[in-house]
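Note that one protein chain is taken out, while the other chains of the complex remain in position.
Order of writing sets the labels: A, B, C and D. Residues in every chain begin at 1.
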Amino acid sequence: MLDGRTTLDLVIGFLGLLMIFAAIWSVLSKRLLSSVLLSGAVSLLASLVFLAVGAPDVAMTEAAIGSALTTMVFLYSLSRMKAEQDAHEDGGAS
Amino acid sequence: MVTPLAIFAAFLATGFLLPLADKLGRRVSATLFWALLAGFAGLAAYYLASFVAAPGTLEIYTGGFEPPLVIALRLGLEESAALAAVAAVALLAAFSMRKALHEAPVSGMMTFLMLVMGLSGLVLTRDLFNLFVFLEISGIAGYALLGFDDRRLAMSAAFKYMVAGGIASAAYLVGVIYLYRLTGTLNLDLMIGSAGLEGAAGAAAVFFVLAALLVELKPFPANGWAIDAYEAANPGLGALFSGAQATAMLFALYKVFPLLSDAHLAVVMWAGIVTFAFSNLVGLRQTATRRMFGYSSAGQVGFVAAALAFGARYVEGSDFAWLVAGGLLVNHLLAKTGLFLLSAAFESDGDGSMKGRPGTLVAAAAGVLVAALVGLPPFPAFWAKWDLVRVALATREYAFVALVGAGGLFEAWYLFSWLVRLVKGGADETPEAAPVPVLRVGADGVGPVLAALGIAALGGLSAWTRGFTDPLFWAPLAGGLLFLALDRLPGKLKALLATAAIAAFGYFALPSMSEFQKLFALMILGGGALHAFAGGYLTGRRAGHFPLYVMTVLSLGYALVAESALGFFMAWELMALGGYFLVLQGAKGRSASMIYLAFSIGGAFLMMAGLQLGGGLIGGAAPSPAALALVGLGLLAKLGAFGLHVWLPGAYAEAADDFSSFFSASLSKVAVFALMAALAVFGEALPGGELAWRVVGWVGILGAVLGALAAIFQEDAKYALAFSSMGQMGYVLAALAMRDQMGWTTALYLAATHFLYKGMMWLSVAGASLRTGTRTMYLMGGLIKRMPISFVSFLVGIIALSGVPPLTGFGGKWLLYHSLIAKGWYFEAAASFLASGIAFLYLYRMIHSIFLGQPKDEHRTVKEAPFWLVLPQLLLLVAVIAFSVFPRLILDPIMAVVGARYPAAGFAFEGQTLVSSLGYWNGLLTIVVVVVVFVLTFIWMVMNLRKPRLVKQFNIVFAAERPFRPETTHFAFDFFAPYRRALGFLVRGRSEKAWTAVAGLATSVAGAIRRLYTGNGQTYALHVVLYVGILYLFLGVR
Amino acid sequence: MSDVNIVTLIGVALLLVGFYGALSRPNVIKMIVGFAIADTGVNMIIVAVGYLPGRTAPILDSAADAAGAAARMVDPIPQALVLTAIVIGLAVTALMLSFAVRMRRSGGGMAIDSYGEQKW
Amino acid sequence: MMKKLLLLAAIALLAFALWPFVRDVGLAEPGELATAYLERGPAELGTANVVTSIVVSYRGFDTLGEVTVLFTATAGVGGLLARRKSGHGKKKAAERGATDASEILKTASRLLSPLLVLFGVYIFLHGHLTPGGGFQGGVVIATAVLIGLLADPEAGLAHGVMHVVEGLSGFAYVALGAVGLWFTGVQAGFLDPRFLPLGELGRLASAGAIPIIYSLVGLKVGAELTGILDAMKEDAE
Partner (left out) sequence: MEPSIPLRIAYAFASLAVITVYGLLLIGSMARISAKVQGRVGQPVWQPFIDIVKSSGKRNSISHGVMFWLGPVFRLAGGVGTYMFVPAVLGSVVFQNFSMSGDLLLVMYFIFFGQLGMALGASEGGHPYSAIGVSRGLAQMTAFEVPFALSIISIAVQYGTLDITKIVMAQQGGFLNWTLFTNPLAVVAAMIAFLGMSGHNPFSVVIAPQEIPIGPPTEYQSNLLGMLQTNRAVFNGAKLVLYMNLFFGGATNVPVMVVKTFLIYFVNIFVGQAFPRFRTDQAIRFFLGVPTLIGIAAVVLFAF
């Protein structure tokens, strides 16, 4: 009875569970870096789900923008934040 | 007709090319920037003009196919009006921000253009997802512009703004996609009425879209982030947010209305009106100007949304939305933009510290803007509020009307306090102490002045479209403007011109007046001309006095002849506004004028509600006790009846001397006229029936007793006269409450005679205080020798007021007691005996302390009061004497007028004797007997008087030591000390304490509510989500 | 109605977790991460509307294939909309992050409540 | 504690609000608008990828708006973060003691980024045929440049070139849209691609002006995202 429809649901369900788990972990985690990376993972899994649903365009966009670029922007801003932190410690001008 | 797509093409092309142009030089990009803005404004004006000429709508399809497939735009009359508004505000704001824009990197100008394009997109698009895209464009452009300001404040405010914007757009997306899923299309026009909207999911989908738009409109209490944004933004940007962005967002909300069910509309209505009332309430506690404007903007936008939703729920056809919501919106738009630009020009950084004070023109513009925003005539919001309240009362939305009133009152309070700070400088009570330099603002002043002119023009237009075309209606405004133009002329010349203007108005208005109106016209317009002439008594220019004075008098004149309730109410509020500014001009008029304003606006709102309940038209209203009660309350507030009199002493005393005289002698009479007219129109039944009228009677009598009692203990002459006027008006109110021929004859007679003798007394005190430079009575004294005419006029005044027989006063007392006893109000009669006895006390005290007793050294060389004051006094004196000798001169017209209303002849004339059921009085014979007896005694005295020696001042029989200082021998300070010990406890100012407690309650509640805005961005986001959730609960979707 | 849309469930769950994250953690970056997750959740909901198991992506292989295309393919419109939504989500996140950096640079701490000088 | 409670209440309320969607809106056949797109898209515009036809032509106005959003965001981010340059001196990366890129990364990036750029161009050129399009292509190019930046932080970007590319592609995009408005005989529409021959479905040179528009979008998105990354990276000490 595993006809085409339920398998797709199963796959998506599995991916969905994974995503929700990653999201919750990202929200609850203490370290900034891990939560940023996990949100990237959520986007990646989302693009997989989009692929499963039959939306290749969206999958590509989500993968490229959602996981790659957003995470990069987050990491850059994290490093900028740390830089400000150092600037503050050694009394740098800000 | 140029396709509106040209707007987007032009904006985008310029936007994309701006960085390149900037490479060539800032001048090039700046000119491109200004050219585009001007072009856009021109185009919008062209659209508006063409659609006004040929109404209709223009559907534009992008992408080459028909709507469901592609995105459609629509351009109609409403859209072009919104576009024009956005363009106008953008131009004004850009002009104000020009320095900031030029210094910032080119991306500042780019984002400004994108914001304007985003807003015009919001107005034009008919596709919901496209609406989302433009929502994002204007949002992001707004956040970026806010961020260009280097201060930390701006950064965090922008961040909070983005957080709230993010939540709103998430909600919008969810709503739109499910709307697509349920209705099968994204195009708004095809979506309307589709079956998909009925179910729970449909209602929820519409709700999410609605919630997003509502959050963007900054509803209370979820608008903490918005207030921070307003405070942090450069005022030009603040104007852009509160003017242009609010207009586009409101228009988007209006577009979505057809999708909304009645439950949705109710949510919008209540969310909007709650925002209006509570934002303004919290505004009470604000001192930082831009934060205050933030609250005011949030409140006003909420009000427009509420009006729109109200119209959609209760009124068919779009003209209500167009007239009311449109009126309110354009009013808010221009006024708020002007105020923001003013704050930019005059305040260093919005924390209320002033860079300088505006010149007369800009100050006038500031006054116009604040008055317009508060909804005073003749500006658009006034007419819009009138229609809104009418429909609200017709549909029994009483809570709605109450919130409208409360919000308006709070807003008036803090806006006018700001205006006073702006115009009269920061120093509280002593403007002379720190003369803040008058700032020649030049370019920065242009924005507000333009906005003020625009709003005045629109106000005039909306009045014209409401059918007010007769010249008398426009006379007050024209007069005010004319004298504003003539403000440079010397004071005395303006006084003559003002007298002529008022007389001319009287000449034109008189033929169309009935007997009843003529009587009051004599008091009001006659008094107005008289006091206009007296206005010349000061030297110098008296800047700002005459325009306001002429406007107030002429608006009073129009109030007499107004046919429609709206015309009357407009004149009523105009007169209150003029009175406020005139009291403000007094030396210490600041707090007194604020209290007066609060009572006037509160009373006027009650009256508006009453007039509306009563059917609105003075002519054809059906008798309704509720209407009479409300209108009555408003009038009692203006009359200064006991309990509502707290504003009266301060307002009468602190205004300029000649206006105080007009205020007390003539202006209070219009309340009597209105009360009589209201009784004629709304019938005589009060909700409480006969008992209620008895209570009104007692309110009047109590006012008389306690007014007189308070007057005894005053050291300041003007305060004593003010309390005395309050007392006299108490008698008139009691007489009116009797509602029969005898009562109304008494009321009219008392009102007319009060006008005569109180005018004389005020002007005489004005002369005395002008010459001696002080108003405190015990510092004056012995002026009879230097100012004999003022003394005679004051003497005749007190004889007339106290009711001592030969003069008119006794007629008033006689009529009062006979009507009271005939009516069966015995204890009221006894109380008025006590009151007239007490009146005797303060009259004697005033004439003794000012004119008799010991003259002070510095007053030895004082001259008589200037001719400008003396002539009016003499005229009034002649009138009093004439009416004393021939009482019929004044009683016949009065009894004719009252006879028309109450045919039963309580009083009647037999020859010269006035007869009532209880007794008779022959005025002529009385005065003849008195004069003969007086002359005979005088002759007897002169015969026996041999060689009288005029002794010097201190040659008096004094126990042992010789007095040498006038200060120690002029007994005037705390004149009635024994009386204070006996009855002082009655006038311990309980009503003042009561009303201050009420004000204190309002400010403390405001203080408590504003704790909500903790400054933490996350909390604000939480408020937004909670607000959306709670609204959803109100919707009640299962 | 047993055919509950699994993708919508996931989307709603992500949205709620995202908002919870954004509103609970005082750290500015954590808030923005929360919003990013919420955005992904919303995108998921949008795509979920067009989800129909057993249907292929709306891309034709060749002209001949166009005949019975409508019966075999998934609804293309949500996909077109979500494309724009994702890019807008990136733009908003980028701008928020740059504001966070500038706030940090202007002396504020990492936590949102250190920027509370504007209140009442 | 109070805030926690309120937060949970808010989330619960939101869930309750979303519940009707989850409960009532199940799976359904594509609506008649969707079927219209599926049938008329390839026929009228000659595009194999129906989503692209919607994104570029049917709802082209959205995409134009969307590009503007990105453009405004870039301007915003640039304005906010780039200011630092005019602030005070830019410290050299070395002085800041940033770890130097490892050898592997350098050589791999030298190899990989041209390939990635080529792949990006391929994506937005075939937007109307295969999945993906302007946005996806632009992002790939941006990642290509990103890898280059990661490998060698010193290699400053040619800002001038970038701005010109961005400006011109945007301007060209709008120009094409305007052209669509005035030139075609049939009921013309802004951003209507049919002023070029539709060509045969499935071939590269088909679907009128859609490929050109989409590649312009690709270039612009690529340039803008690079701008954002560059601004972000700009002076990460």
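Here, contacts are C-beta pairs under 8 Å (C-beta built on N, C-alpha and C of every residue); 3 or more make two chains touch, one makes a residue touch a chain.
Model, not experiment: these values are computed from the prediction.
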Visible contact partners (per top-of-document touch definition) of the missing chain: B
Which residue of B:166, B:853, B:872 or B:906 touches the chain not shown here: B:853
Full-complex contact with the absent chain, from B:4, B:142, B:408 or B:803: B:803
Contact partner of the left-out chain, one of B:55, B:317, B:540 or B:824: B:824
Residue in contact with the excluded chain [from B:45, B:930, B:1005 or B:1030]: B:930
Contact footprint on subunit B, counting only the chain that is left out: 782, 784-785, 795, 798-799, 802-806, 810, 813-814, 817-818, 821, 824, 826-827, 829-830, 833-834, 837-838, 840-841, 844-845, 847-848, 852-854, 913, 917-922, 925-926, 929-930, 933-934, 937-938, 940-941, 944-951, 953-959, 969-972, 975-976, 978-979, 981-983
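The rule is simple: only the chains that are shown with their structure count from here on.
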Cα-centroid distance, subunit A relative to subunit B, in whole angstrom: 58
Whole-Å gap separating subunit C and subunit D, where each centre is the average of the chain's CA atoms: 16
Computed distance of Cα centres, subunit C from subunit A, in Å: 11
Interface hub residues of subunit B, defined as touching at least two other chains: 129, 133, 136, 140, 143-144, 147, 174, 178, 181, 1022, 1025
Residues of subunit D touching at least two other chains: 7, 10-11, 14, 18, 21, 23-25, 28, 31, 33, 37, 49, 51, 59, 62, 65-66, 69, 72-73, 76, 80-81, 131, 135, 228, 232
Partner subunit D, residues of subunit B touching it in the complex: 3, 5, 8-9, 12-13, 15-17, 19-20, 23, 61-65, 68-71, 104-105, 107-108, 110-111, 114, 117, 121, 127, 129-130, 133-134, 136-137, 140-141, 143-144, 147-148, 174, 178, 181-182, 184-185, 199-201, 203-205, 207-208, 1019, 1022, 1025-1026, 1028-1030, 1032-1033, 1037
Interface residues, subunit A side, partner subunit C - complex: 4-5, 8-9, 12-13, 16, 19-20, 23-24, 26-27, 32, 35-36, 39, 42-43, 46, 49-50, 53-58, 61-62, 65-66, 69-70, 73-74, 77-78, 80-81, 84-85, 87-88, 94
Contact footprint of subunit C on subunit B as seen in their complex: 129, 133, 136, 140, 143-144, 147, 150-153, 155-159, 162-163, 165-167, 169-170, 173-174, 176-178, 180-181, 186, 228, 231-232, 285, 291, 1010-1011, 1013-1018, 1021-1022, 1025
